[in-house]
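Below: one structure, written as structure tokens.
The complex appears here without one of its protein chains, the remainder shown in place.
For reference, chains read A, B and C in written order, and residue numbers begin at 1 within each chain.
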Amino acid sequence: MHTLTHSTHGKSRVRVSKILRPREKPAVEETHRFLEAAVEVLLEGGTDAAYTDGDNANVVATDTVKNTVFALARDTDYDDLPTFGRVLANHFLSRYEHVTKVTVAMEGHTWHRLLDCPHAFTGSDAEARRVTVVAERGQPLRLADGFGGLMLAKTTATSFENFHRDAYRTLPDAADRVLATVLTASWAVNGSADRDDFDAVFATVRGALLTAFVDHHSVSVQATLYRMASAALDATDAIDAVTMSMPNKHHLPVDLSKLDRENDNVVFQVTDEPAGAIQATVTRGR
Amino acid sequence: MHTLTHSTHGKSRVRVSKILRPREKPAVEETHRFLEAAVEVLLEGGTDAAYTDGDNANVVATDTVKNTVFALARDTDYDDLPTFGRVLANHFLSRYEHVTKVTVAMEGHTWHRLLDCPHAFTGSDAEARRVTVVAERGQPLRLADGFGGLMLAKTTATSFENFHRDAYRTLPDAADRVLATVLTASWAVNGSADRDDFDAVFATVRGALLTAFVDHHSVSVQATLYRMASAALDATDAIDAVTMSMPNKHHLPVDLSKLDRENDNVVFQVTDEPAGAIQATVTRGR
Amino acid sequence: MHTLTHSTHGKSRVRVSKILRPREKPAVEETHRFLEAAVEVLLEGGTDAAYTDGDNANVVATDTVKNTVFALARDTDYDDLPTFGRVLANHFLSRYEHVTKVTVAMEGHTWHRLLDCPHAFTGSDAEARRVTVVAERGQPLRLADGFGGLMLAKTTATSFENFHRDAYRTLPDAADRVLATVLTASWAVNGSADRDDFDAVFATVRGALLTAFVDHHSVSVQATLYRMASAALDATDAIDAVTMSMPNKHHLPVDLSKLDRENDNVVFQVTDEPAGAIQATVTRGR
Partner (left out) sequence: MHTLTHSTHGKSRVRVSKILRPREKPAVEETHRFLEAAVEVLLEGGTDAAYTDGDNANVVATDTVKNTVFALARDTDYDDLPTFGRVLANHFLSRYEHVTKVTVAMEGHTWHRLLDCPHAFTGSDAEARRVTVVAERGQPLRLADGFGGLMLAKTTATSFENFHRDAYRTLPDAADRVLATVLTASWAVNGSADRDDFDAVFATVRGALLTAFVDHHSVSVQATLYRMASAALDATDAIDAVTMSMPNKHHLPVDLSKLDRENDNVVFQVTDEPAGAIQATVTRGR
């Protein structure tokens, strides 16, 4: 007889969209908002007998989890994803006594207003809001906000020099190079059980990260990441730490010497693999 | 002995980026443009013996094709993708006598300027410029411009009613529904061997398509597609036909009746599959 | 007023699985087959007024198309995908007078029997059967069978030498190299309106292609492609032409000289992009 030391179940990729309609005017005259997310809800607790004895009594079917996501999307008055995620996490924990922990992970799909039309939108698959809410019995609710997939590049004012030199190094120092990355960032939001300004905090943090990406000469991805994270921490006291991933998506200068041409930092080969991985967490000074 | 009735070879996914640098000021002070594309070049003609007799004499190695893309990116003064594609197609046809047809297909990666910084950019993976150039010996060069991956949605002012009714139909008429799609559009550009205003034509066509998407009540994807295409044809005489694909990416109203709730066009399940396919070519009136 | 010069609509990615059950014994004792495919059905004809006048009367809704795929999967006694595709194509053409052309494209998902269990299966996402059926009013039905995604490699007995030499070539001759590819092949099946041996023809063609891939020293992808296609044509008179794509998915010898090591064809860097494109159609000798 072996021991179930951890287990979880739920539903992934419940893709739900919602039209926020004021309902004060005919549909074509009113201004809509259009929110979309892929939601995952994972439950822990109370289901060991399902694994070991085939007893399904405490198993909230993953289909039931899906139903609940749609029902609460209908019931709840939310206009940001973190608020909806918080409602979901609290619901599952309060409704099912045997559940000890609920994790809600949401990936937003961004719809921007199109040509000032009150009901037309254009979308994007690249940058996506990512929200994770954890509700655990007897503990304060935790919520991490953030985003992934934000492509950034600088075509000058970036260098990488004087790094470790040994027999395995062949890369020369570069005083001027392209820096391109896909930024992922996440941050726990203080007091997330109660606050209602998630979108404002998000905009502040994202804005600070971008401004700091642009405002200096980068001597390494590492130094730029730290500067960006620090700027975010300086911009709002709603967060106390930022975790970031900034892989180096290489634009490599093409060696044209065999083709009798110079390439003075003009033409680059773009590759996704291999990619330099650079990740860090920066926490408010202490 | 069997017959080689068609053959082609070349290089796919040559991903090249180029910094357009005025070189009038120090690098950090000047304003850069940053162009990136994945280029495919396919050659036809003169290589039958490679297939049937193992004679490689006329095979321009796919590696050589790749080298050429990078070399011409360096040599050529272009600031739009169609111009670069035209240079590539003409080069291969004029340089290799045995080649009878060259097809260059480019997928652009969009880099937008970031925060007004002269050398910082943010990118997107969704909407992508798509350019195809065909150079055939003895024929005028043909160039098709366009884009793919443009996500669009309307949350009202769209309906679908009175469509064919028979025993296989279960979908009810909808007087108000979500219309979401991913628009692909392409158009041959008149006189493309000589012109130098591809980006201007592109902006005109794309703008007309979007304006027409927004400006009316849609009674079907088909009617909206035709209206958009017509608007593009009306907007410029640089093109005489538009081919468009507008798959119906469904946002389906969730049936909440079993959960004792009404869903008055508020909450939708989003699915990528199956998807409605709607494609058409509209040609200048005649 | 502009002209609709081409249009089509239908449903893509209708993913349907079917259990073939003899129903002679209890379910757990009988031997099942499990067939799965993603089906696309596109209709042409009779819908111009939908585009130009907003008249939906002849529009068979894409949802209706989807319903039909499921209903005919239930009604039809098929045990191969081409037969099911033929039933679908014939159905739409015969049922809807205004439809002039039907195209059914299917991508199979392979389920292999697992451990000799009569009802357990293991799947694969790589190689996939691809079937296209075209039914056009007044013309014989055409059916193309084939597959995509078959990864193949040879670690020796492949070379590439004496190819075109000019100023853009930097690749040296290679007397021994890795050849890796992802094979796509398709072939029209003769008399496809009536025959019932599609799976047997498929097995013969696929077997001949693989045997010919293995049985010789390859002097180029082109020569190997032609040899494989010829072997398929020699193996069965059910087909008269084969179209193949064999991109060169590069395994490039790593230059270890800067790291003071020789690399005598042992270690390779694998890249998906750029890839050499090689495509051809070989037709029965004439």
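Some notes on this structure:
Here is the rule we go by: a contact is a pair of C-beta atoms (placed from the backbone, for glycine too) under 8 Å apart; a residue touches a chain by one contact, two chains touch by 3 or more.
All values reported here derive from a predicted model rather than from experimental measurement.
One chain is not depicted; across the entire complex it touches A, B, C. Although one chain is not drawn, the whole complex shows that of A:26, A:138 or A:285 it is A:285 that touches it.
Here the missing chain is touched by one residue of C:92, C:187 or C:213, and it is C:213.
Residues of chain C that touch the chain left out of the display are 15-19, 21, 27-28, 32, 34, 36, 67, 70-71, 73-75, 109, 111, 114-115, 117, 119-126, 149-157, 176, 178, 210-211, 213-214, 217, 251, 254, 256, 259, 261, 263, 265-271. Although one chain is not drawn, its touching partners on chain B can still be listed: residues 167-168, 170, 258-260, 271-273. What chain A contributes to its contact with the hidden chain is residues 1-15, 38, 40, 42, 47, 50-52, 54, 56-64, 66-68, 71, 95-96, 160-164, 166, 168-171, 219-220, 222-223, 225-226, 229-230, 233, 241, 243, 247-248, 272-286.
FYI, only the chains that are shown with their structure count from here on.
Nearest to the overall CA centre, using the mean of each chain's CA atoms, is chain B.
The centroid of the Cα atoms in chain A and the matching centroid in chain B are 29 Å apart. Those residues of chain C in touch with two or more other chains are numbered 168, 170, 272-273.
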